[in-house]
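Reading through the structure tokens given below for one structure.
Every protein chain of the complex appears in place save one, which is left out.
Here is subunit A:
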Amino acid sequence: MVSEFRAAFALISILAWLLLTGHATPSDIECLKAIKSSFKDPNNYLASWIFDNSSICKFTGIECWHQDDNKVINIRLSGFGLKGEFPLGIAGCASMTGLDLSGNSIHGNIPSNISKLMTYITSLDLSSNQFSGEIPADLANCSYLNVLKLDNNRLAGHIPPQIGLLNRLRTFSVAKNQLTGRIPIFRNISFPAGSYAGNPGLCGKPLPAC
């Protein structure tokens, strides 16, 4: 009798806790499923990503906000040898603030609506991949960005001047791409020449004038 009461109490507590601490937990699971299906994973780094109703918080490369709350805060898949394009399903990870896909073989464009896919991103590292096309101006709407690393890709065109509006940015690199045009002016910070090196036609401070 007592143990049944305890079991019921425990179950109700767990449900109450999940209701209070989780939000949109089903879509975080959908987000990770989308990432896994977006990429070829020849080195099997995502082997621990098994979707069987247990917690996603112990998946390789995944960090949650709280113990087993299925609410992703950081995704770090650097150097996993992943091949494919940017996983649009990542939008399901509505509470994600950190994404590191550096050092993989991801090709194609950086999504033009990126601020809708990751509204609260503070650290975005897409460096050392094969991203092509332009740097989307919509990145300027990722207003919480502190770290933006796009170096060592095949990005072309101009750096959108609106990037200069990101007032929390403290680390920024577009080195080793195919970029041309004027370097944006940031209000409260300036980045060293190394942030822009290895491009065919960038100009303006800290590089020589246009």
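Rule of thumb we're sticking to: contacts are C-beta pairs under 8 Å (C-beta built on N, C-alpha and C of every residue); 3 or more make two chains touch, one makes a residue touch a chain; residues count from 1.
Everything that follows uses one rule, which is that contacts and distances are computed from a predicted model.
K.L.:
Which name from "BRI1-associated receptor kinase", "Mediator of RNA polymerase II transcription subunit 21", "Exosome component 7" or "Palmitoyltransferase" does UniProt give the chain that's left off?
P.N.:
Result for the unshown chain: "BRI1-associated receptor kinase".
K.L.:
Touching the hidden chain in the complete assembly: which of A:N70, A:S95 or A:S195 does that?
P.N.:
Among A:N70, A:S95 or A:S195, only A:S95 touches the chain that is not shown.
K.L.:
Using the touch definition from the top, which of A:S27, A:N109 or A:N146 touches the missing chain?
P.N.:
Spelled out, the listed residue whose C-beta touches the missing chain is A:N146.
K.L.:
Please give every residue of subunit A in contact with the chain that is not shown.
P.N.:
13, 17, 20-21, 65-67, 73, 95, 97, 120, 122, 143-144, 146, 165, 167-168, 170
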